[in-house]
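Here the complex is missing one protein chain, while the rest keep their positions.
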Amino acid sequence: MKWIDFKAGIQDFWNEFKRVKFGLFGLILLFIFILAILINPYIVPFPEASSRWRDITYWEDNPVSAPPVWVNWFSSTKRAPSLIIEEHAFSEEKMGKIKLSRAVFEYEYSYDLPPLDVIFHGYAIGSPVIMLSIERPDGHIIELVRRPISKSDGKEVRVSIGKDSRIESYNFGAKFENLEGNRIEREMVKPTSVLFSEAKEGILVHPSPLKGTYKLIAEIILPAENDVVEDIYFTFSGGVSGWLGTDSSKRDIWSGVVAGVKWALLIGLLTALTAVSIGVTYGVVSAYLGGWKDSLMQRIFELFLSVPLLPVLIVMSAIFKPNIWIMILMMSCFFWVGPVKTVRSMGLQIKEETYIEAAQAFGASSSRIIFKHMIPLLIPYAFASMALYVPSAIVYESSISLLGLGDSTIVTWGQILHDALTGGAVLNGLWWWVVPPGLFIALMGMTFAFIGFAMDKILHPKLRTR
Amino acid sequence: MSEPIIKIENLHKWFPVRRTITQILKGEYVWVKAVDDITFNINQGEIFGLVGESGCGKTTTGKLLMKLLEPTDGKIIFKGKDVTHLEANKLKEYRRNVQMVFQDPYASMNPRFRAQEVLEEPLIIHQVGETRAEREKIVRRSLEEVRLIPPEEFMQRFPHMLSGGQRQRVATARTLVLSPSMIVADEPVSMIDLSTRAEILHMMKTVQRELGLTYLYITHDLSTARYFTDRIAVMYLGKIVEMGGADEIIDNALHPYTKALIAAVCEPIPGRSNIIKEVPIKGEIPSAANIPPGCRFHPRCLYAKPRCQEEEPILKEVESGHQVACHYLFD
Amino acid sequence: MYWKYCIRRIIYGLAIFIMLIFIFSALFNATMENTLRSQIEEEIRAETMRLDTRMTPEEVTRYIAERREFKQRLYHLDKPIWSRIFWRAVNVLSLDFGKATIMRSSSGEADVWTIIAECLPRTVLLFTTAIFINIVLGLWLGLKKAQKAGGLMDKTTSIGTMIVYGMPSWWLGMLVIMFFAYTIKIFPSGGLHSVPPPTGFAYYIDLLYHMALPVLTLVLIGFWGSAFLIRNIMLGILQEDYIMATRTRGIPERKVLYGHAMRTAAPPIVTMALLSLLASVGGNIIFEGIFSWPGLGNLYWIAIEQNDIPVLMGNLFITTALYIGGLVILDLIYGFLDPRIKVGGKQQ
Partner (left out) sequence: MVDTDNVLKVENLKINFFTRKGIVYAVDDISFTLKKGETLGLVGESGCGKTTTVLGLMKMVPTPGEIIGGRILIGGKDIIPLSENEMRKKVRWEKISMVFQGAMNCLTPVYTIEKQMMETIQEHKNIDRLQAKKCIINYLNLVGLPEDTIRRYPHELSGGMKQRIVIATALFLEPKIVICDEPTTALDVVVQAQIINLIKRLKKKLGLSVIFITHDLATEAEVADRLLVMYAGKLVEIGTNEQIYGKQGLRHPYTEKLLKASPRLHEKVEELSFIPGTPPNLVDPPSGCRFHPRCSEAMERCKKDEPPLIEVEPEHRIACWRNHYE
């Protein structure tokens, strides 16, 4: 087929396709998905989610099982969201060889529930000492942590106020609290809830939030000339976090779900492409050859058709532990039977067309007839069925992943759901962990269903209603 | 107009039928005898008509001549050479010489090919014409031969952009690009509207005269056969029952079946609407898998005798060039 | 004519099943033999523990070697590979799936077939109920859609079909459980029946109560598809000449639709609906795990979690048998409904 004809063909098809509204809608959705892959780093807070999904250090600043931020919009008690504060006022003092730097971070607190943790980050060389304190809107200054760093050539420093300032917080709270009536274990105190609450009775038991501007002060003593602490910032592990919350391993679900888009598309499209190409060729060849060859090919086809797909895939995955590529191959190995029956009957019809006979009468070879005359006619059908196999492939992969048999080097929606299931998300009502990944599977399926059904509608004029 | 270009000798085509298990166990075979022992010659430059009802084996005969089907038995001799069974390369050569026009011109062209591509395809398959330009020249010439003038206007059209008549012209032009010596035309006008039917037949006849072609014209329509052909063979259930000059057969039909066929033909002549014109035939054509013994026409024949049920009649010459297979006529 | 067709179809189904069993046996041979070998070793170790303490170490070694040889012969492990595969397939076909490594049936037996036989009826119960409701709803909606094709109802429900097209049933199951079992707490979150199960008539009510959520989920996912399929089949038939001819004969629309059109559509509807649902049984099987419905699907979960290969394999064989059985039944129904098969081909 010449390029110009191909273009004309596409143009015709497009003109038809444009009329099917839901098909267009599907295309728009697909475009959005592809866009999400392309601009992934700009729309997620954790762009390395895909490669470091199972690396706990990558997620440690996040809260555990926090709901999404927009929950605040619908709730009367506002929770502090996760936050990173990098901006700070910096001053430095020299006392002989020793340097004293002081960085002041401002934090605007206007919520009802405090963040779960406040963490100091920095990069240290030498053996500096880090002292953290907080200045509250009511003027109290509380010294929180004093952390000397052992000699190093450079390492990440991470100081969690929530973990390391229990005693200081307790001591501060105890000054106001009536301890007679309420015996409170020191270990039970949540430092952030003390620090961000009004200094009055009940601060330990029933804290009420103290809204206003807080100053987080980091004082760093640098004993040697070359000692440095740089890239300092505070992270707040919020009571709500990210667009879709976090899971019980502190992972940001939004980042994970977006990272899953490209794998879903890859699995779906690659499987559908291979399977449909094999299936269409198989069907046409079987129809064209006819006779005992056709019978034999049909028997093989029926053998494959009689295989209960998912159970076999599950057992194969459980036993062979395949990676994602092998999994795609496995699915293609069974998916190809899908279009065969229709293609074969279409092929038989086309074979009966006089122009095939005419080509034979001119002495055209079998391969010429199959590839020049028969397959081009089936291409629209092939595309339509391809679109309709994409969701199946995605669902099958998710199902296998749900059982915990997926490829652990990548992150797919099925795996997130597996984690949710084993993490007790259903039981504990952590809906933000269960809904999004499944919704994305369903959305992706819907996208291709829209496109596929639209193509189907164009291809079967008999089903047209007007 | 004297040398036979093709000789068909005792040609058979039996299709096997799917057997039941008991039949397989008993070793019985069931055949659909689509073509059952036919013999005829077609002379150089002649138009030979093959007439019969659907299922009589006329199309199968055409396909056998085209080598689209392998004969079960018998011989096909083309220009003195036995072409019954051919190897791939010889077959290709044979197909350059014998071409086919199909019943439905629209169906006989790939709807995705432009007229030019349709015409080019045989050239590409047979590697005729070194360059595109050379091939285009041949395509142009053959379009002119079928009176599609100017050819440029039609070359870029898809089949659906052509009218029925134009399509059949393109289909005919396609058979001409390889300059064959014989064309098998299988009901070339039955799918075409009456108003253009005559046009196509006229064109085909002109081309035949100009290029000295030989036609095998397969049809169920006796009236076009009379107009178009020189000689006619009437087939019934895989056998030729009568053969002879076109005028001779129609004006002087001898076989009861031919007579029935002629009687059944409608003609645009006034004053027939009140007459019930009897067709001298009984019942309907039986399946080719279940051929009656003896003369295969006897269950439907009004003149059948006991002999007809037992003995199969053979073609006998009654006049020069007029052969009939019927016991009734010779008793 | 019809019974001949039936017998042929059943024999053919059996042949395919046997072939698949051989293929599976070959495919998973290595894993299954490894499991078998370690099971043998375990048994021998258990036997040696019980041995007479007065035996010399040489005697013990010889004893172990003898026992090992005996057991390996028992399980055909001493034969060449093709023969091992053959025997495995033969065992499977005689419903001998070996012993489970960890899992036990409710009566405490380790025999794989017993474990599976316990689960089988539950899966059949759940899915046949869902299939039945699906077809009834699908027929109702599909007919309505075909009748007013292109109308508002047809369009919106078609969009519905597309929306649920790629939705995994088990995910919907999770949502349904979260909502009905944990939020508004009107249905149990899973299981076959309450603990302890009630007796008598209440047992069946309890069973229905537990079935409600999984069936609801399967129907919610499934019936859109069958409605769409039935709509397309009906729409195709409604455009046939004989429907027009029947209408001109003055037959009322109701009879045209429910008589002629439906009756002609019956064979393809039955096949396509059952086929898609059969596929959904194959595709929804792990769905049981979500609802802790103790059927074959749930068995996959547990077998995988506990790495119990014999149970996993046995389960696969039974699922395959069920699936092929479904296909055969389908064809039998088709043949029964289509006079062209029932009465025989064209008149000769």
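Letters A, B and C mark the chains in the order given here, with residues in each chain numbered from 1 onward.
One rule holds in what follows: a residue touches a chain if its C-beta (ideal position, glycine included) is under 8 Å from a C-beta of that chain, and two chains touch if they have at least 3 such contacts.
These figures come from a predicted structure and were not determined experimentally.
> Using the touch definition up top, pick the residue from B:65, B:216, B:250 or B:295 that touches the left-out chain.
The single option touching the absent chain is B:250.
> Decide which residue listed in B:25, B:133 or B:266 touches the omitted chain of the complex.
Hidden-chain contact among the options goes to B:266.
> Touching the missing chain, which residues of chain C?
Contact residues on chain C toward the absent chain are 240-242, 244-252, 255, 259-260, 263-264, 266, 337-340, 343, 345-347.
> Considering the entire assembly, which residues of chain B contact the chain that has been omitted?
53-54, 163-165, 193-199, 201-202, 220-224, 226-227, 247, 250-251, 260-274, 276-279, 281, 284-285
Please note the rule applied: only the chains that are shown with their structure count from here on.
> If I count C-beta pairs in contact for every pair of chains, which pair wins?
A-C
> Please identify the chain with the largest separation between its CA centroid and the CA centroid of chain A.
Relative to chain A, the chain with the farthest C-alpha centre is B.
> So what's the Cα centroid distance for chain A and chain C, whole Å?
32
> Once bound in the complex, which stretches of chain A touch chain B?
1, 5, 9, 353-355, 357-365, 368, 373, 376-377
> Would you pull the chain C residues touching chain A in the complex into a rising list?
13, 16-17, 19-20, 27-28, 31, 149-150, 154, 158-159, 161-168, 170-172, 174-175, 177-178, 182-183, 189, 232, 235-236, 239, 279, 281-283, 285-286, 289-290, 300-301, 303-305, 309, 312-313, 315-316, 319-320, 322-324, 327
> Residues of chain B touching chain A in their complex?
Contacts found on chain B: 66, 68, 91-92, 95-96, 99-100, 102-104, 107-110, 112, 114, 121-122, 125-126, 171, 174, 178.
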